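Can you read through this structure? Questions will come right after.
Excluded from the complex is one protein chain; the other protein chains are retained at their positions.
Up next is chain A:
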Amino acid sequence: MLGKGGKRKFDEHEDGLEGKVVSPTDGPSKVSYTLQRQTIFNISLMKLYNHRPLTEPSLQKTVLINNMLRRIQEELKQEGSLRPMFVAASQPADPLSDNFREAQPAFSHLASPPLLPADLVSTMPLESCLTPASLLEDDTFCTSPAVQHDGPTKPPPPALQPVKDSFSSALDEIEELCPAPTSAEAVAAESAAGDSKAQPSESNIHKPEGLPESRTAESKLMDPLPGNFEITASTGFLTDLTLDDILFADIDTSMYDFDPCTSATGAASKMAPVSADELLKTLAPYSSQPVTPNQPFKMDLTELDHIMEVLVGS
């Protein structure tokens, strides 16, 4: 949330927020510009993916929205500052994994050094990016709510947060249990979700409520985009960009190597999704050992059990 002066600031710059381009180089105006761009981006995505017409959607409308998305994407590319990655031990997206979209040369520069949370303060303070869209305008159309965020150091859970279905609440629980990186979620999610992962995302994205809507989309944009956002994907006129790609982009698909012989940076190596049983097996010998800082996560066997139950049983 912006500080108390936030609303006033936007009032002053009202003209600059709508209609007029605000140069990305001036101080507070830059924030407004970026924010507006982000909001429009979210709205555009929603329009393309929430629409369930019985009749064929208007080609003109689709083309115009698509052009809007492309333009924003171009700008982002040019600025060279796609949303910083939140995943602390971020991995280069595995070209072989299903979630990776091809034709990624533009994003390869993001792949190599994993960004730590400290790096997140790149070109703009995060808090300022989270001002709700309603502050963009002085009218009643835009009803996006204030976005709650704990700050850049805590990576947000994958974009399922606003929807309280079983999957996301399970993830919340996991998060509570594992204060460290998202890899734990990734592991659990990957192992448990399996085929059903498409479903929560489907039900998630198609919830039409106006309120969480922009939040969902917003956190989508906040999540690392590389590879998953290639709107001009070769697989057809936007229609093939599956929701999975957007929502699950940030879940680390490479698994931690439980083999004690590998170093902590074994995170760099890919692992196949493991089943709960396998997890239990590998963890068993370590249960009595003190957890070293290099351990990717601390987990109790019983807690793991609990998680699995929640994920599978729900």
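Operating definition for what follows: a contact is a pair of C-beta atoms (placed from the backbone, for glycine too) under 8 Å apart; a residue touches a chain by one contact, two chains touch by 3 or more; residues count from 1.
Convention: contacts and distances are computed from a predicted model.
Not shown: a single chain whose UniProt protein name, out of "Gap junction protein", "mRNA decay factor PAT1 domain-containing protein", "Autophagy-related protein 101" or "Serine/threonine-protein phosphatase 2A 55 kDa regulatory subunit B", is "Serine/threonine-protein phosphatase 2A 55 kDa regulatory subunit B".
Listed here are the chain A residues that touch the chain not shown: 14-15, 17-21, 36-37, 39-40, 43, 47, 53-56, 58-61, 63-64, 66-68, 70-72, 133, 136-137, 139-142, 232, 234, 236-237.
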